[in-house]
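For reference, the structure is listed below as structure tokens.
One protein chain omitted, others in place.
Think of it as A and B in the order they're written, each chain with its own count starting at 1.
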Amino acid sequence: MNPSPKPLCILVLSGDMEKGLAAMNLSLAAAAGGAPVTLFFSFWGLNFLKRPGAKARGAILQRMMGWMNGDSATSQRLGRFHLGGVGRWAMGRLMRAKQMPSFLNSLALAKPLGVRVVACSTSLEVMGLTREELIPEVDAVEGAAAFLQVAGEANIVTLS
Amino acid sequence: MNPSPKPLCILVLSGDMEKGLAAMNLSLAAAAGGAPVTLFFSFWGLNFLKRPGAKARGAILQRMMGWMNGDSATSQRLGRFHLGGVGRWAMGRLMRAKQMPSFLNSLALAKPLGVRVVACSTSLEVMGLTREELIPEVDAVEGAAAFLQVAGEANIVTLS
Partner (left out) sequence: MNPSPKPLCILVLSGDMEKGLAAMNLSLAAAAGGAPVTLFFSFWGLNFLKRPGAKARGAILQRMMGWMNGDSATSQRLGRFHLGGVGRWAMGRLMRAKQMPSFLNSLALAKPLGVRVVACSTSLEVMGLTREELIPEVDAVEGAAAFLQVAGEANIVTLS
């Protein structure tokens, strides 16, 4: 309905399942309406872009953190009521019952609509991850300056 | 002082008491300055709009989640130092001592100033809630597309 809808730029700093779902819900709605959408994943948000079984390299601390922080594009903890995994299981079942797409399903729908997926270069380095450990849906690895440029004239939504 | 202040659009994704208070603090300041304000509550943020004693319906999982997630417009957990309810009690006492309004008190002040309160339709469905379980202050039940339209030319603040 809007001739040239405002670009949307979403910054995902959290690795909680809820934040990824909210990011994709907004992205799909915006892209379906013709808006350019950029998803920028930083810090724990990078979990959404990790291949299942991704391995952190580097110092022992990075490898230990990578081992603890085992979430990936296919499985994330809930920010509330995680309950050692029971909450995640329940939420997953509810979403399937309601035919709501998972994070990765939504991303598959979003990519053909032009949604751009960016991983934060600084966070990758701190976590000891390389591009190879990320899912193929990632379009680029960029830093804060790139985010600010995209954010310039966009609506910014921060999920932290 | 500003002839036509920029609209403010607040997205509340968290159910933590702090986020609801911040949302209302900003809403009141913006509305008092003449800005159109829309509050959009999604995911756990919906807790702020639930009647005390609201019941989730649907599958057993939804009812169980509703039972666990007992927060409502009159009582929310703190994101930090909840301490099984002690933190909430202490914060409530502090706020009364400082004569700071609660979430619901602020909402009562905000509504006559034209602040619009929207509940996210997708979240309601996942949680097994209907309009009847929400407080009367809710103006509409809408989805992501509606949020994006309101957000279009507004300042967006995300509380997640």
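Of note:
Simple rule for what comes next: contacts are C-beta pairs under 8 Å (C-beta built on N, C-alpha and C of every residue); 3 or more make two chains touch, one makes a residue touch a chain.
Bear in mind that the values here come from a model prediction, so they are computed numbers and not experimental data.
The chain that is not drawn here is touched, among residues A:Val86, A:Ala108 or A:Ala144, by A:Ala144.
The residue from B:Ala29, B:Ala108 or B:Ala140 that touches the chain not shown here is B:Ala29. If you put the missing chain back, the residues of chain A touching it would be 11, 13, 15, 42-44, 59, 61-62, 64-65, 68-69, 122, 125-126, 143-145, 147-149, 151-153, 156, 158, 160. Residues of chain B that touch the chain left out of view are 2, 5-6, 8, 14, 18-19, 21-22, 25-26, 28-30, 32-33, 35, 79-81, 90, 93-95, 97-98, 100, 155-160.
Throughout what follows, only the chains that are shown with their structure count from here on.
Averaging C-alpha coordinates per chain places the centre of chain A 24 Å away from that of chain B.
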